[in-house]
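Mind having a look at this structure? Questions to follow.
Only one protein chain is missing from this complex, and each of the others stays in its spot.
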Amino acid sequence: MMFKSTLSGLAGRPRAFDGVLEQAGRIILGKDHEIRLAIACLLANGHLLIEDLPGMGKTTLAHTLARLLGLHFSRIQFTSDLLPADITGVSIFERDKSEFRFLPGPVFAQLVLADEINRATPKTQSALLEAMEEGQVTAEGQTRMLPTPFFVIATQNPAHQIGTFPLPESQLDRFLMRLELGYPDRAAERALLAAGGQRRRVEELTPLLAPDELPALQLEASNIHAAGPLIDYVQALVEATRQNPAFQHGLSPRAGLALLAAARAWAWLAGRDMVLPDDVQAVLPAVARHRLRSAQGGGYALAEDIAALIRSVAIP
Amino acid sequence: MSTPAREALDRHATPWLFATALATTAPHFMHQPPWLSAVAGALLLWAVWLWWKDQRLPGRWILIPLVGAGSAGILFEFHTLFGRDAGVAMLVMFMNMKLLELKSQRDATVVVTLGYFLLLTHYLYSQSIPTGLWLLATMWLVTATLIRLHGGPSSRPRDTLRHAGLLCLQAIPFMLVLFLLFPRISGPLWGLPSDAFTGKTGLSDSMSPGSIAQLVQNGDIAFRVRFDGALPPRQKLYWRGPVMEQFDGTTWHQYKGRQPAAQLESLSPPIGYESTLEAHNQRWLLALDAPVALPPEAALSGTLTAINSKPVHERQRFRLTSSLDYRFNPSEDPLVLRRNLALPANRNPQSRALAAQWRAANAPEAIIAKALALFAADFTYTLQPPLLGVHGIDDFLFQTKRGFCEHYAAAFVVLMRGAGIPARVVGGYQGGEFNPLDGYLVVRQSDAHAWAEVWLDGQGWRRVDPTAAVSPNRIETGIADALAFGEPLPMLIQIRADWIRTLRYRWEAINNAWNQSVLGYDPQRQREFLARLGLPDADWRSLTIALGSACGLLVAGLMGWALYKQPQRDPVVRLWHQALRHLARRKVDCAPWETPLDLARRVREQRPELAEAFQRVVDAYLVARYGNTDKHLKTLRDAVARLRQ
Partner (left out) sequence: MGIVATLKQKLFRWQSDGTAPLRLGQRRIFIVPSRGGLLYALALIVMLIGAINYNLALGHALVFLLAGLGVVGMIHTFRNLHGLIVTPGRSGPVFAGETAHFELMLDNDRPTPRLGLELEAESGNPVFATVNRKKSSKLNIPVSSKSRGWLTLPRVRLSTRYPLGLYTAWAYLQPAMRCLVYPQPIAAPLPDSSPTPLGGERSGDGGQEDFAGFRDRQPADSPRHVAWKASARNAGEGPLLIKQFAGGAQVELMLDWQLTDAALSDETRIGILTGWVLAADAADAHYGLRLPGIDIPTGSGERHRQLCLEALALCQP
């Protein structure tokens, strides 16, 4: 899917995120579209799953976004011996006060990077996923609210590596989008080599948003107008996945809502006050692929099947 | 026997077939032998009963004897299995028998095809407007049955009937075009069976007391006439039919032998007219007395009757010319005169005595006057005369004194012959009813009449109508006025209320128009019609071309209807489609999944000269269709207009 800027002189609006996009683009070279999707995902108040081989810049991307958006960031490296309490936190007994004190785990941050989530056991995975779903953590009988905004960017190595526990389908649905970064193109890779890695430059970034600014922008993005014909289009696409023989099953109604939310955020990023079919088409692969199962082989839906799906639905 | 699923007949389709069978055979019950109707009805009821109880249909060992018995019955009744009546009877019986054999879709198709075929057979008996309408309704039903057979159980009766109606309505233009332009051949193609023309009423070639009185009670139309000029006076409208010269004491007959050719001298200007004769299965044409010019296929007989080369088996138009005043055979063959003086020797002695008494004392003119005066004195004109004995004329003249035109004509001729004046009876019609709505003079069977003709030396044959002496009204205003109330005349002509008469005139005018232009549409009318269309001397080739192009146009229209899609209601989308069509003409096609922005990008690459204008259209369209306001229609309209410049 091509990146689509506003071609037309449609109603412009202050582009709060232009700086974010531009700065992130300078860190993650040649991945403007993915960066934009990632930001749209956060704007739509959804969690993000980045799936790729090690060393493709997944962590850097997460880190960069946290810095630029001024979010409190924490990182959890998932391993096979990680326990749920290592994420949510533990209560320890304080002798001097003779009482238990809760030590919040790394999940109590605005942006949590769950690195290599498929290395942990399903039990540990589900602890995080529950936190994502509920926006709160229940530990030792007490429920504690997570900060807002609360994002999880999970990274995952492709499932065919040994010793991993791939996320079950039901859990995948909790991620609004799933991205693959892929190899950088030639020019980007050369620039990367010349600069000697980007990680240290992340530290130099300064936040572009105040901590309380993001929720307001999210609200704005969620209010972008989606006209009747556009809703029809989203519905037709979702319906088509249920028919299409390339997939084992179709998208759920929740996935339809996710698609519309993502398209709204995408439209907002483009500086428009209405959603266009272009926006839906742009976010569809990231929103739909991990929610669908290919009829062949049983993995994620193939990118070309999604493209064919788009071609099979007329724009109303 | 197991039939594959697609061929098995759906149980709920069967009532449609029953309705088809009933509707297509029922009208035949009116004219076929009652036992046949009973058998057909019983077969239908049996089939319905079996269907209702969901029982097995009878096997071949029942059906084959049934067919045999039915055929034998028809053979016994009609003495043939072919021909009109027997053929129709066979079809009716076969139709109802087929209902006992409804197993597969194919059987049902046979029933429907047979139904269509049976529709045609009704026209052998009547082609009137009501028949046409009834058959149109029946055709609708049969077509609905056909649709139901192929639509399967999920079709609702209302939808089925509506669809059938639509099909029939759409077929009507084809019917009109084919009816007008299909090259007509005048039939018959081969000899018709002998029973093809039974049941036609009209004058016969003989006359006995009561025969005309019986005919008069029939309100059917005998013929219609349209005069080129004004309508001649009513009392001169004598339509000449058979001339009867031979009398056996009771019945008058035509002379079958050779007659010398008539010598006719016209004394008044000829009157041209066109007569549309209903079928009467006789050869005479009932021309206005006396015909001076005849159509080529007809000839004038020695007794001044226009005789056609063939019996008139169907409604036919003739162009005729007549003179109201004429001189006919002033010098007559003595043989003819002798024939017209003959009387049966042992009959009617009283009459003959009276005539002989007149003959001794008077000249012919005075004898005629005496006879007419006798009738005028105390005779009654009635349709219901008392029965007469062996000496019929004597009984009539001296006892009953009540009679109808044939009594007067016969008695007059007997008196004349007895008095030595050659005389004969002429049958025909007198008068007619002028329909002011379409200008046709309608002559009915109730206008049937008989009058006398006497031969006077130097004058030739002269018409004398003794009825006029008894009842002048009969000649001047018509039979309805001449008879007392309560005489068994047809209701139609007896009722004299103005509004009913107007209604009747209208109905008859419609019927006449129907007869003239629909039923009478023959090769000649077709030529006239084509000449009016600008195709004079149309041969079959130009007819075929005209027919082909008209049908082609109709098919094209129907195809347009079939391919027609509802126009876009949303003006925004309509404008957008206009813009897309404009692009398509410039070889830029838009795939249905392509977004407007993608398309704009492609236009920029493929048609840079259009890019700017199209971009404006896209912007306006996106705002109008996907935006939050609905006030951008005008911007879009302007943008599209500019693109199309």
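First chain written, first letter: the chains are A and B, and each begins at residue 1.
Keep this in mind: contacts are C-beta pairs under 8 Å (C-beta built on N, C-alpha and C of every residue); 3 or more make two chains touch, one makes a residue touch a chain.
Values in this document were obtained by computation on a predicted structure and should not be read as measured data.
Visitor: Among B:109, B:380, B:524 or B:549, exactly one should touch the missing chain; which is it?
Guide: The one listed residue touching the chain not shown is B:109.
Visitor: Please pick, from B:41, B:132 or B:210, the residue that touches the omitted chain in the full complex.
Guide: B:132
Visitor: Out of B:50, B:171, B:299 or B:437, point to the residue that touches the absent chain in the complete complex.
Guide: Of the listed residues, the one touching the omitted chain is B:171.
Visitor: Can you work out which residue in B:261, B:555 or B:633 touches the chain that's missing from view?
Guide: Considering all chains, including the one not shown, the answer is B:555.
Visitor: Spell out the interface residues on subunit A facing the chain that's missing from view.
Guide: 240, 243-248, 295, 298, 308, 311-312
Visitor: Please identify, in ascending order, the residues of subunit B that touch the omitted chain?
Guide: Against the left-out chain, subunit B lists 6, 109, 113, 116-117, 119-120, 123-124, 127, 131-132, 135, 139, 143, 146-147, 149-152, 154-155, 159, 163-164, 167-168, 170-175, 178-179, 182, 184-190, 192, 196, 314, 518-521, 551, 554-555, 558-559, 561-563, 565.
Following the convention adopted for this analysis, only the chains that are shown with their structure count from here on.
Visitor: What whole-Å value do you get for the distance between subunit A and subunit B if each is reduced to the mean of its CA atoms?
Guide: Once rounded, the distance between the two centres reads 86 Å.
Visitor: Hey, which residues of subunit B end up touching subunit A in the complex?
Guide: 591-598, 600-601, 615, 618-619, 622-623, 625-628
Visitor: Which residues of subunit A touch subunit B once you look at their complex with the stated criterion?
Guide: Touch list, subunit A to subunit B: 4, 7-10, 225-227, 229-230, 273-278, 281, 310-315.
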